[in-house]
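Dumping the structure here so I can ask a few things about it.
A single protein chain has been removed from this complex, and every other one stays in its place.
Right after this comes chain A.
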Amino acid sequence: MESLIQKAIKRNPDDEIEGSFDGVGTTLYYACPQSLKPGTWLEDSVTILILFSTRRRSEQQNCKYPKTYTFNSFFYGFYRDDGFQKCKRFTIRDKKADIFSYDIILFPVHLSSHWCMSAANFIEKRFEYYDSLGGSDRGHLDLMRDYLENEHLDKKGTPIDFSLWKKHVNVNNPHQHNGYDCGVFSLMYAKCISEQKAFDFSQKDMDYFRKRIAYEILSFKLLD
């Protein structure tokens, strides 16, 4: 693990990484794993790769975790700025994905220079939002609900009933104690949500998780 990461850290950040994740066609640069160096701000490509791999893993037949769909961190911006007319095409293009056949839908949140995580949890009937600094959901859960209502009506032809659902904001989530680990925290929230387990990590574990995630990216596979 160490040698692979050390070699990647020394590369030019603008160099493209050879190889790819199954099903992720986008070009990957060394800047991506390098954003996992201790003390560094995390970049979007890490979130996209790790969440997409989480989805792929959960779609395998023998997977022990709930089926998880994931959007990328640009989704909320598109939905807020351009509305449903634009976003209704997103799941058609994506191999006609029926997002309502999933147990969990993850929506990563990017706030100018901060990462949070949100999720529609169909098992617990919850709209979930976690900020490692304890901030409010800033309207994201209403946006999520609005999108899911529109998407259901558009693709299924019927309204979806969220009347029993509750908002679940910053419940028992560990916090960051510095100015750079929010991206790793948000990915760890996503991991625990998608594996349906309690948050079992804290600030002291972040450097380990940075290494672990960098390794997952460089080896194109999630660790168990």
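As a working rule, a contact is a pair of C-beta atoms (placed from the backbone, for glycine too) under 8 Å apart; a residue touches a chain by one contact, two chains touch by 3 or more; residues count from 1.
In this section, contacts and distances are computed from a predicted model.
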Report task. Out of "Proteasome subunit alpha type", "V-type proton ATPase subunit D", "TBC1 domain family member 10A-like protein" or "Small ubiquitin-related modifier, SUMO domain-containing protein", flag the one the UniProt entry gives for the chain missing from this complex. Result -> "Small ubiquitin-related modifier, SUMO domain-containing protein"
**Report entry** Touch with the omitted chain, as defined above, among A:F78, A:F122 or A:F220
**Finding:** A:F78
Report summary line: Of A:R89, A:K125 or A:K166, the residue touching the omitted chain is A:R89
Query raised in the report: Which chain A residues touch the hidden chain?
Result: 13-14, 25-27, 29, 31, 35, 41-45, 48, 71-75, 77-78, 87, 89-90, 93-94, 110-115, 133, 135, 176, 178-183
